[in-house]
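One protein chain is absent from this view; the other protein chains keep their places.
Right, subunit A next:
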Amino acid sequence: MANTMTVPVETTSNFINAKHRRRWLISLIGLIVVAVGLTIATIVYSNPMPLGSNGFWKIAEARVISVVVIAVVALSHSFATVAFHTVTANRIVTPSILGFEALYGLINTAAVFFFGALGATLTRGIVSYFFQVAMMVAFATLLYTWLLGSKFTNVHTMLLVGVVMGAGLASLTTFMQRMLDPNEFDILTARLMGNISNASTEYLPYAVPIVLVVVTWLWLNSRRLDTLSLGSAVSTNLGLNHRTELIKVLIAVSILMAMTTSLVGPMTFLGFLVATMAYSIADTYSHRAIFPISFLLGYVLLTGAYFVLRHIFYAQGAVTIIVELIGGLVFLIVIMRKGRL
């Protein structure tokens, strides 16, 4: 039977054919162009100071910091979500939905709760920042390895456990916050309720290199992740130690989630939104193709929302809220359309 339409391919590609690869490449280039455009626009648009003056650079610098914060948030959420989806072989439940950020909030609150205002000021310092991140990573890895490594491997159970855990951790946090004195409470809320234009930028010097290291590590492990996405049984058959890989990736995911939460607070649906869109644009198993698209989507979405809200609606504080709203809607639509989890 001669197949006249397609010459049999003799090599195996990430993409089913040249058309798919081209579509991916065009999306990638398009997103890069938009990202660069939005970055420049955000930094220079309607700067009230004359170009090149001292004031101009001050304002530009503040905006550059916002852009860096956005980049860190987008990197963390996109890489963490995609990697998490891969090792759990699901595409619905994300680290945020499973309560990683709620856990970070709880650890922060507990620090203030147990060490008082002293703890609150102490927790501002770099040592305690790393201590809290380490606690978060340790707890998250233990908790979620136990959860995901055992019988809760189907998506329904995971989602249910996530919702219950998220609610449980949040109410425990609220409970401790109620018992704080107003000063401590103020310090704490300032930290936990961050947003893009009012980010905890004092953590930026640590967050940037840490996120870059973790993201690079995930990138270098792309091929391994490709195989892990086939699930525990198949990846074990192919010679990976699934449990070890699960733990390693969960550590990476919890570090990323700690970094972004410490900067701008929780964002429940951002990761889901960008990962879901990236899967449909890239349409391949290859993480080398999915990662950049999901990061750029997150970056474009956040800078876009930031730019529009800041310069057109004068409501830059609402960036996370708007993005969450879109993300939440997409989450519901995806579940409705699939009709299953």
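The working rule: contacts are C-beta pairs under 8 Å (C-beta built on N, C-alpha and C of every residue); 3 or more make two chains touch, one makes a residue touch a chain; residues count from 1.
By our rule, contacts and distances are computed from a predicted model.
K.L.:
Name the absent chain as its UniProt record does, using one of the following: "Protocatechuate 3,4-dioxygenase subunit beta", "Choline dehydrogenase-like flavoprotein", "Iron complex transport system ATP-binding protein" or "Amino acid ABC transporter membrane protein 1 (PAAT family)".
P.N.:
Answer from the record: the omitted chain is "Iron complex transport system ATP-binding protein".
K.L.:
From the listed residues A:I40, A:L142, A:A233 or A:L325, report the one that touches the chain absent from this view.
P.N.:
Result: among the candidates, A:A233 touches the missing chain.
K.L.:
So one chain is hidden, and I want to know which residue out of A:H85, A:K248 or A:R310 touches that hidden chain in the complete assembly.
P.N.:
Hidden-chain contact among the options goes to A:H85.
K.L.:
Tell me where the left-out chain touches subunit A, residue by residue.
P.N.:
Here the touching residues of subunit A are 1, 3, 6, 8-14, 16-17, 85, 89-91, 223-224, 226-227, 229-234, 236-241, 283-285.
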